[in-house]
Each structure stands twice: as structure tokens, then as C-alpha cells.
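Okay, handing you the structure first.
Heads up, one of the protein chains got dropped from this complex, but the rest are sitting where they should.
This part shows chain A:
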Amino acid sequence: MSTTANPTIDLGAGHHDHAHDHDHDHHTLTGWRRWVYATNHKDIGTLYLWFSFAMFITGGLMALGIRAELFTPGLQFWQPEFFNQLTTLHGVIMVFGAIMPAFTGLANWMLPLMLGAPDMAFARMNNWSFWLLPPAALLLIISLFVPGGAAAGGWTLYPPLSLQFGMGMDLAIFAIHLLGISSIMGSINIITTILNMRAPGMTLMKMPMFAWTALITNYLLVAVAPVLAGAVTMLLTDRHFGTHFFKAVGGGDPVLFQHIFWFFGHPEVYIMALPAFGVVSQIIPTFARKPLFGYHSMVYATASIAILSFMVWAHHMFSVGMPATAQLFFMFMTMLIAVPTGVKVFNWIATMWQGSMSFETPMLFAVGFVCLFTVGGFSGLVLSIAPVDTQMHDTYYVVAHFHYVLVAGALFSLFGAVYYWLPKWTGNMYSERAGKFHFWWSMVWFNVTFFPMHFLGLAGMPRRIPDYPLQFTDFNAIASVGAFCFGLGQLFFLYNVIHTIRGGVGKAPANPWDSPTLEWEVPSPAPHHTWETPPDEALVKKGLAAQALE
């Protein structure tokens, strides 16, 4: 509904100054055909972004179901079985349905514009990558209504529980297969676009930081999405075809699943974090009016984080019983990741240092990101210490930690990205007052929701429980109030976006932020086809010089 109402691309505009030497008959597609048969990177990017927003609202409603139940001790609204389905689906939907597709959508929309390419490398495959997502989401939603309900063993799908659920688990497994195939195709597309289709003069070490993080993220995805697919396939064959990968009765081992899952799962953490780093690295230099500090070290830090992310997986499972040597190895490797991450944080701060800063909404979200992501990073360091983790494992401290990096990290960067590029997408400026209100509202209620969870975890409250002892009441009540207010604020975000699409506070200039990257060289709104002839080298070099890369 909202996708068809979205006049992001004015079909007729912006073509007069481009040479047409090939067939553009897909221009004439209107109505639903334009979206179902979409091969244009901007259309597909738009689809991805709206899809992820719909999933964000779905997963958010589930989170509110969780917080409503936890407002007071005792069972109010749900039976424990359904509560467990809520926590599981909330996790799966937010990770695979909201955050990941949102970043793929951003990459689709922005990479060709930023790199000076006419479109993504494989336009038809791009269509497939997107259109596998809605059926996957549908399978997850349907699974709530099958006998036995949806998967309820947590988003990590650990056996033996995941071997015992009803068909809801099978639907979740198929959904993950689809999501995995979609991710792999999307990644192949993004990597190929970045490596093969850059404008003349833009070497790899001169790409915008967002392109670098997209490149590395998608390498991670090609490497680990198949591992998850393998793991859930093993679950499936254990459930129905008599294999014993994870069944102790037949000589299998449930702990093996945890190893395979987290071999995927830890790089997955960076698949959600690295593109956020990229977005912030575009926004901060723009609003500090200084080139990004330490561009090369940013690239190397991103690559180091990606490589290290393959060597830390067992820190998610310190409590399964591992030789001390293994615990020490995973503990030290985990701590090592703090070094490149620290390099990034210091680079962002150094970029702002003595800059001529202004605080439009994208910048607010970027600075908010730097502050709160760092909090999440530090609680991650606390958890990396094996003996501490043994105490904190599966408590609310962990919940607080990963919501600081995923909500205040990935999600805030996405909000920042939307406000930053909305003028380019729609041709209209958003309301700065409304944007600022959205930021401060989210900032306050996010902390009200998640900060008390640190205390709950330290006091020993386990995650994934529908009921809890009385002493946890106060902090849970505070967190629940925060969650409902935070959720309400996101409807205001939807209003902001729609208001901007409908005309906002007026037309946006081609380069409202005076930013030197290439996407701002095309008119606003970005015409349906851009860079059909690559930008000439002088234009590329001008932008690079302004970023101190030339």
C-alpha cells in the first residue's frame, strides 16, 4: 500500500540530459508491475526499505507483546509457550527481516549512485533477491497459526528444543533457507557492482566508506549465510530424515549446532554493524565539514574486524564447558576486536574535532550512534571475559548489550541514513523539527528501555522468561514504559517519511548538505536512470579532492 503510494521516482523527470541508446521499455510499467517486475536499483532499493520497515513494525509489535507481559510479575497476557514464540520471532524478524534487508536496500539505492554506475550488476537477480523476502516473512507469520505454534527456542534455534517443536520450526527453517538464498544473491550483486562498476578514477582506496563497508559486509555474507543454511538443513534432516547430527541418542551432539550456528552468528553481528559504520562515516564528515579522519585506517579496521569475526564465535557459548585453553583463545580474540573498533570510534571523534559542526537530524543520529554503540561495545568487552560471562550468560545484561549495538547502533544509523538521503530519494526536504523530535524521543526512550536491563542482568534475571521474581519488578516496569514510548516514536518516524514524500517542507536542492560524494551530483529526486554514461574523471576527482582522497 505505502509502496505504491510512494512517488520516490518521478518517472518522467530527469531524462532529458541523458543519452538514450538502449531499450527502456520497462519505463512504461506502472502500478503493481513496476514493483513486481522491478529491475531498477532504485525501485528495488525502495522495495527493500519499505519491506524492512514493515518487518520492523511487526517485530516491534512482538517486542511490545514481550514488554507488556513483563510489566509486572505473574502471567498477564500470554501463556509461556506463546511468550517464547514472541521472543523467538522478534529476534528472527528483526535480524533477518528488518536490519539486514534495510542495509541491502540502502546499498541498492546508494551504491550505483555513489560509485557512478548505471545500475546494479545483475538487475534480474536483484529482483529475485528482493522477492524471496516476502514469502519468507509470510512463512514466519503463518508459523504462528499452525498446530504447536511458531518456533519457540530463541532466535538461535538450539537443539534439542528445535528438534522437538511442531511444524512451526519447519516453517522457520524454510524461511531461513529463503532469506539465506536472498542474502547470497544480494551479496553477489553488491560485491560485483563495487568491484567491477566504479567510475573511472575511483580506485578501491578512494571509494566512499559506505561502499567499503558494503563490500566487506557482503563478503562476510557470502561466507557465512551458507553455513547457517547448512546448520538449519541439518536440523531439518535430524527432525524428519533420521540423521543424528545433533541427537545424542544416535551419537550426535547438540553443542555442535552451537558451534556451527555461531560460526555464522558472530560474523552476522558484523554484517549488521559494519554497514552502520559505513553510514556514519558518510554522515559525520558531511556535517563536521571535514574529510573523514584516517580513511585508510578505517578501511583496515573494517577488514580486521571482518577477519577477526571468524575467530571469536565460541564466546557466545563459554558456558557449555570448553577446555580452559579454548576459553582463553576466544576471550583474547574477542578483546582484540576492541582495537579496530576503537580505531573507528576515535576516527569519528577526530573527524568531528575542530570541525564546523552542525546538528541536523542525520548528524544527531550519527553522534547518538557513536555514543550508544560505544556503550554497547563496552558491555561487550565485559561479556568477553570468560569468567564474567559464565555469570552473565543468558541474563538481561546480554539483552541490554546487544540492543545497545543493534538498536542504538544499526537502527539509529539506518534512521540517520534515511534522513540523510531522503532529499535525494524524494526530491523533498523533511521537516527538521520533526526529525529532531524523532531523534530525541528515540534517544531518551531507548535508554529508558534498555539501560535498566543492565541492572536486571547483573541482579540475575534470565532472558526469555515470561514471569520473574518480585525483586525485578521496578526495573521491568521502567523498561516496559520505555519500550511503549519508543515504539510510539517510530510511528512518528513513519509520519515524517510520508510527510516528506508528499512534499515535506519544500523541494530539496541536488546537494542539500554540500557533500562531495557522487550521489549528490545527480538531481533531486534522483531520476529513474542515472550515470548511464559514467561520470567523467574530472567530476570524480573533484569529489575525491574534497574528501582529501586525491
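General observations
Quick note on the criterion: contacts are C-beta pairs under 8 Å (C-beta built on N, C-alpha and C of every residue); 3 or more make two chains touch, one makes a residue touch a chain; residues count from 1.
As a convention for this text, contacts and distances are computed from a predicted model.
Not shown: a single chain whose UniProt protein name, out of "NADH-quinone oxidoreductase subunit M", "Cytochrome c oxidase assembly protein CtaG", "Carbon monoxide dehydrogenase medium chain" or "ABC transporter permease", is "Cytochrome c oxidase assembly protein CtaG".
From the options A:G252, A:P340 or A:G427, the residue with contact to the unseen chain in the full assembly is A:G252.
Among A:L195, A:L328 or A:C371, the one in contact with the hidden chain is A:L195.
Summary of contacts with the chain left out: across A:G148, A:G166, A:G230 or A:P512, the touching residue is A:G230. Summary of contacts with the chain left out: across A:M322, A:L381, A:L458 or A:V505, the touching residue is A:M322.
When the missing chain is restored to the complex, the residue among A:N127, A:S143 or A:S187 that touches it is A:S187. Residues of chain A that touch the chain left out of the display are 21, 121-122, 184, 187-189, 191-192, 195-197, 222-231, 234, 245, 247-256, 259-260, 263, 321-323, 325-326.
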